[in-house]
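Written below as structure tokens is the structure these notes are about.
Note that this complex is displayed minus one protein chain, with the remaining chains in position.
Moving on, here comes subunit A:
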Amino acid sequence: MTATGRVLGGIAMVLLAVFIVGPLGWLAVRAFATGWTYPHLLPDGWTLHWFGEVFADPLLFSSIQLSLAFAFTTIAVAAVICLPAAYAFARFDFPGRRLFLIGLFATNAFPKTGLFVSIAALFYAFDLMATFTGIVIVHLLGTVVFMTWIPAAAFAAVPRSLEEAARDAGARPLRVFASVTLPLALPGILVALTMSFLASFDEAQGTYLVGAPVYYTMPTEMYSLVLNYPRQVAAVFSILLSIPSVALLLLVRRHVMGGQLAEGFQLR
């Protein structure tokens, strides 16, 4: 690497870091600010007052609980529905296998807002508008591709020779699956679960369309929050909403960066 290359790389890194992290930092500082005067780069004073305000507001607090309830329900349902399918896609040859894989991907090929507007007619007909089930279904749709494609790639990557060795040593099929296949595929499944949790936790537009005016999760609460509350409250809320995501990021960072996610989106 030449000296010019290193300097250019350094400049690019600083610019990209400011582009990506800058807005987040700018917002985060606001959560601790008493006030702000343009064009100062720092707030007028520091306070923790706004955190108390959020926790004391029953509406905001219930939306936090609701978001977590939806996210955990969604990944549980998604895991039960999708993981056996992922194994079948990876290991079994059956008629329509490729068609089904592409069909599942097609959920992603429909722009979300249009899809939710279309689903609304069905939800009105079956009385699913503004129900817990209706919102879980909307969240589930955002997880299907993650929960089938990524674990399928993970199952497919488990070496057959290891499974055969276990079988030769006398292990029964279920035992082989539990002690060899599952542990080796676990990183991929973990990435899929994380992505699904985030997809549900962050889902705003469909939840708003289907859930309002009964169910307000944290992301949908943000829609009204930024209009009706002081800016600092929205900033505090943003920090709270980011905590689970960032915790998960630290947990699975190695696997996501290691290519589990990218691998999962190649058709097999």
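We take it that a residue touches a chain if its C-beta (ideal position, glycine included) is under 8 Å from a C-beta of that chain, and two chains touch if they have at least 3 such contacts; residues count from 1.
Here is the rule we use: contacts and distances are computed from a predicted model.
K.L.:
Refer to UniProt and select, among "Phosphonate transport system ATP-binding protein", "Peptidoglycan recognition protein family domain-containing protein", "ABC transmembrane type-1 domain-containing protein" or "Alpha-amylase", the name of the complex member that is left out.
P.N.:
Per the UniProt record, the undisplayed chain of the complex is "ABC transmembrane type-1 domain-containing protein".
K.L.:
Return the single residue from A:Ala3, A:Leu41 or A:Leu174 that touches the missing chain.
P.N.:
Within the whole complex, the residue contacting the unshown chain is A:Leu41.
K.L.:
Since one chain isn't shown, list which residues of subunit A touch it in the complete complex.
P.N.:
With respect to the unshown chain, the touching residues of subunit A are 1, 5, 9-10, 12-13, 16-17, 19-24, 26-27, 30, 36, 38-41, 81-82, 84-85, 87-89, 91-97, 100, 102-115, 117-122, 124-125, 137, 140-141, 144, 147-148, 198, 201-202, 204-205, 209, 218-219, 222-223, 226, 231, 234, 238, 241-242, 245-246, 248-249, 253, 256-257, 259, 261-263, 265-268.
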